[in-house]
Structures are given as C-alpha cells and as structure tokens.
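Every protein chain except one is present and positioned as in the full complex.
Think of it as A and B in the order they're written, each chain with its own count starting at 1.
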Amino acid sequence: MSTIVGSHDTEFAIEVRSQWRTIVRRFFRHRLAMVSLIVLSLIFFASIFGKYIWRFDYMERDTANLSQPPSWTHPFGTDSLGKDMLALTLRGAQRSILIALVVSILSTTIGVTLGAIAGYFRGWTDAVIMRITDLLLTIPLLILAGCISWQFDGGGSWWLLSLLLGVLSWQGTARIVRGEFLALREKEFVEAARAIGVRDRRIIFRHVLPNALGPIIVSATLSIAGAILVETALSYLGLGVKAPDSSLGLLVSDYQAAFQTRPWLFWFPGIFIIVICLGVNFVGDGLRDAFDPKQTRVRS
Amino acid sequence: MTAFIIRRLLIAVPVLFLASVFTFFLVINSGDPLENLRAKPGISPQVIKNEEVRLGLDKPFVERYTNWAGDFVRGDLGTDMKNRPVWPQLWSAIKYTLRLVLIAELIAISIGLMIGIVSGVRQYSGFDYSTTFVSFLFFSLPVFWFANLLKVFGAIKFNDWLENPGISLAFAVVITAFLGGSFYLIGRKRERLRLAKPGAGLKWGGVSLGVTALVMLSAFFYFKNREYGRFVKTLGSEPRDLSDSFASRLWSYVGHGVLPVIVLFTISYAGYSRYMRASMLEQLSADHVRTARAKGLSETRVIMRHAFRNALIPIATIATLSWGGLIAGAVITERVFAWNGMGDFFLDSLSNPTPDPNRLLAFVMITATFTILFNIVADIIYAVLDPRIRLG
Partner (left out) sequence: MTETLLQVRDLAVDFPTDDGVVRAVRGVSFDLRRGEVLGIVGESGCGKSVTNLAIMGLLPKTAQVSGSVRIGMEEIVGRYPNEMRDIRGKRIAMIFQDPMTSLNPVYTVGWQLVETIRAHRKTKKAEARSRAVDLLRLVGIPNPEDRFDSYPHEFSGGMRQRVVIAMAIANDPEVLIADEPTTALDVTVQAQILDTLQRIRRETGTAIIFITHDLGVLAGIADRLLVMYAGRVVESGGIEEVFDDPQMPYTIGLLGAIPGEDSHGRRLNQIKGAPPSLMRVQDACQFAPRCPLAVAACTASEPAPVAPSMIHGVACHRAAEIAAMSDKRSIFQREEVV
C-alpha cells in the first residue's frame, strides 16, 4: 500500500462562497423583489397594527363626513355611513392576508409531505397520491370550496375557510415536490446515504428535502397570491368571509354599486388586492431567480 | 390512437366515479334542501314527507348515491328542487359558457404565444420587461374587481363616448407624438443593431408621425356630429330581439361578449405568455438550436422552425391547467355581466335559497368530464407535437 506524502491540502482550498449567501445576495439584487418586499411588509404591519396607530376605527362613524372623497382626514375617503375607508381596507387586508398565510402554510405542508412520500417511495404509494391529486384537479378549487363554504355561519369562521382552502389547494406543491424527489432520489448522495443504512425518514428530511427547498419556498410564496385571489373571489360571491367579518373581496362586493358615484370606495380595496398579489408574485420571482443556479443575469 | 383514447377514457371512469362520490358526499352534507319549506307556517308534515321521498332524503347515503349514479349512467341528470329536469337547463348554460371560454382561450393562446416568443427571443429587453410586468399584473388581478372596472370604463363610459363621439385636438396631438416618437426610437434601435438601414429612425418616425396625424385628423372630422348606439353591453349574454337581421344580431353578440371575453382573456393570457417565454428561453439555449444556427439557417427559421416548434410541446399541458381557472373565472364573470352560463347555474344551485343536490352534482360532473376530456386532447396534441412520444 502506498500513501501519499507531502500533499498540500491548502492548495486545493478554493474560496467557496456559501450557497445561502449567494442566494440572499442574488435576491437583494432583484430590485423589484426588494421593493415588493418592503411594500408588503408595510402593508402587513399596517394591517396588523393599523387599529392602534390610525385615528379611526373601522366601526367608527364620522357622521360629519359622510361619503367624502379622499382628504387629509380620510385619505381613502368615507362611505355613506361615515366609516373611514382606510380603516376598513386595512381591516379587510388583515383578514385576507391572515387567511392567505394560513392557507399557504397548510397547503405547503400537505403538499410537501404528500409530494415527498410519492416521489420518494414511488410505486403504488405514488399512484394513489397522484390519483388523489388528479381527482382534486378535476374540480376547480373555487367550485369545491364554494360547495362547502357557502354554509359557514357568518363571522368567526375565517379560520374554517383558511383550513378548507389549505386542505384543497396543495396539488400544485405536491406535484412540484414529487418531481424534485423523483430526480433527487437518483442522485449519488442519496444512494450513498441508503447504502450506509440511513433510514428513509432521515433521508427524506435531512438529505433530499434541503435540496428541494428552493422550489418549495418559491411555490409557497406564490401560493399566498393564489390564496388571496381565491379567498377574495369567494368572499365577493358571498361564499367566503361574511359580514360582520371583513375581507378585501367583501369590501369590493359591498361597494361595487357605488363605483359610479363614489369611486374611491371601489378603487382602494381592489388596488390593495393587486398590490399585495403583485408584491407576492415579484418576491416569488426574485426567489426563483435567486434559487436557480442556471440564472446569472447578465445585461448587455 | 383509438386504443390510446379508449384506454384514457377507461382510466377516466374511476376518476369520475371518485369525483362523483366525493361531490355527492359534499352536496348531501351541504345543508338541508327543505330548510325553507320546513320553516314555512302551515305546511303539513305530509307535504314535507312527500318532498323528502321525492328527493330521496329518507334513504341512506349508499342507496341515494346508487340511485343517482344509475340515472347518471343512463344519461338522466334528474330533476331539481322545483321538479324541472336538470339537463336542459345545464345544456343551455354550457353553450353560453363554452362559447365565452373557448373564444377567450383562443385569443389568449394566440396572443400569449406570440408575446411569449418575442419576449423570449428578446430577453431582458424593454419589450420583455414590460410584457413581464403586464403578465404579473394579470396574475394579480382580482377577476371580480377587474370585471366591474371594465363595466364602467369599457362599457358605460365608452358608450357615452359613442353616443357623442369625437376626439379633442389635444388627444390627437398626444397620440401622434407618442406613436411618432416610439417608431423613431424603434428605428434607431434597429439601426444600431444593424437590422435596418441608416436613417431608419428618422424615416420611420416621420412616416408614422404623418400617418397618425392624418388618421387623427380624419377621425377628428369623421366623429364630429355623429351618433352611435350604446354598443357594448354590460348585462346579458345575447341579443333580446331575435328578429333583427343576421349582421345586426352578430354585432349584438359581439357587443355582449366583448367585455366577458376580455376578462377571461386576462385570466389565461398571462400563463401562456409566461410559459411560452420560459419554454422559448430553454429551447433557445438548447444544443439543437445551436446546431441549427451553425448550419447557417436564417435567424427567423432558427426561431420559428426549431426553437418555437419545440417550445410548443410543453405548452400543450398548460392548456389543460388553465381550464379550472377559466371555469372559476367564468363563474365570477357571468355573475358580474349577468350571463346565464354555467357560473350562474352553479351559484344558483348553491343557494336558491337552499342547495339543490341534483343541479350541483350535474354541474360538478360536467366540469370534471370536461377537464378529463381536455386532458386527453392535450395528451394527443402532445404526442402529435413530439415524435418521441408514442400513443398506444
């Protein structure tokens, strides 16, 4: 047996930039994503702490200012009862964002778990899970959720709605994660782990999952935008959040008749939905760019 | 091919079966259809009992399901709460919705693919950035809000203008300057890229300035003292008066359909343009496209015959995914524009005033069937586009 002497390991030390730092750096350079992140955080905090900061409560009626267009006192104007539109919009946004976050977390958890199991174990497990996915894909989410949620009692059931939407909207994530797992399970490092007798659960969570994190984070982010759109649509149709609770969709539905006479009542809730979704989509896009090793943006 | 279709249809049977059991379970548990009847004063228990028997409410779940499924297999969708057969109602709804959805989808595919190709070829150009932004905007657009917006600006205000048409001089000047300026810039850019002869910028800018000025000027005089009816309709799905001439009826159909089609277009356009762009980018960096360039083919041929042709393959699967979104979009759009399509049918069945089991079931089953059919069609298109896939 021969051993090598005098090998200088230091020679091989190439400066390796940590992967995560590269990702963060790439994300920070995505200007639109950064702006979106800032705007989103502003909206998020405003919607949560708005009632402590803003001088009007969403229930409060400023009877001296009925149906006022936007002004310094009421930047978003008031409705015919004198309610402050900014307070109302923030309150609606709070519900919509909360629901979207719960839906995203729930659907990502379910989707990742099922997708990982299907992609890792393949065979009949995969077949069963994928058939369930197909089944849920044959009926549009809005229809499915509508069938179930229309009978919820008004008020306090926003969490029921989030639960429902979360349980029904994991198919996309599951498919993505399954695809990643199918590809990753063939990689040498997984085979190596299996060869030295690492248990399946540990391989899934410690070896494969971290490598599939990029697409998962991206799809979780984008699912927030999808959830907001579905929830507001359901609420608009009267199948989601109901009064006295509030949602951006409900606000649009409540004030759509006033568009011609008091347009501000209609504009602001809608623009809030767009800004939130657009922001989430841009952040998702920034994350996708940051995670995608193939992408090195070069501008000529 | 036939074998493939038959096999796919056979696979569809268990999926439809499961979907029906699932929906049946959902619908059965979505409230008491006789709630209102029971609440009415002076209704004898016998009447309620009769209704329960008619609707099968007195029977256990399995029996109710098998009764329903037996009828369904024989093509009988049953009767609704008011004892009217479901199928004729649903069929008339399907016609409206399919017309709406298919037209919107066709427009979305053609425009989406075109924009996708160009923004893929001109990655990171001004054109790419702006179309990307538009796509993201469409992705983020709440359908119900946008539909209402269109109703006011695309219909009411536009009709107001049509009733008293005319363009202001300032408007004409701004449009002329804008078009002339942008053509000048495009010409300059192509000049720099050596795609156009020197001086193209000034020439193109000047020509478009002249043409636009001419058009605007004639429009200015043409629209003076003219009057049109309120062309764009905000409510209803077809002309009320069927005695008119064919042309005017057709025109009326267009007036009714244009806004809903625009709304549905925004739903699926963004997906097509984004996926087409991504697919084009992938193909443009593929080895075989490099080979095509190395062969000395023209850039147009490289892009259309090699990159685009191959980029189309994955798009076939996207088409089926957008169906669910379109149906959901149609539900909302039809509500806003008061069309009597499937969306209306669905919302009606849900709460009129209590859920109507047979109508809901019929609706879900038809939607699921369409989804499955579209999936099969997509698979066939996929196989036609890609010689590596063999059906059978």
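What to note about this one:
Here is the rule we go by: contacts are C-beta pairs under 8 Å (C-beta built on N, C-alpha and C of every residue); 3 or more make two chains touch, one makes a residue touch a chain.
Worth saying up front: this structure is predicted, and the values here are computed from it rather than measured.
Contact with the omitted chain, checked across B:His256, B:Arg277 or B:His306, is made by B:His306. Checked against the full complex, the one of B:Lys95, B:Arg230 or B:Arg293 touching the unshown chain is B:Arg293. The omitted chain makes contact with just one of the residues B:Ala69, B:Val215 or B:Leu385: B:Leu385. Those residues of subunit B that touch the chain absent from the view are 193-195, 286-288, 290-299, 301, 305-306, 309-310, 313, 385-388.
Throughout what follows, only the chains that are shown with their structure count from here on.
Each chain gets one centre point, the mean of its Cα atoms, and the points for subunit A and subunit B are 24 Å apart. Contacts from subunit B toward subunit A in the complex involve residues 14-16, 18-19, 22-23, 26-27, 30-31, 124, 136-137, 139-146, 148-149, 152, 156, 324-325, 327-328, 331-332, 335, 346-347, 350-351, 355, 360, 363-364, 367-368, 371-372. Partner subunit B is touched in their complex by these residues of subunit A: 131, 134-135, 137-144, 146-148, 150-151, 225, 229-230, 232-233, 236-239, 248-249, 252-253, 256, 259-260, 266, 269-270, 273-274, 276-278, 280-282, 285, 297, 299-300.
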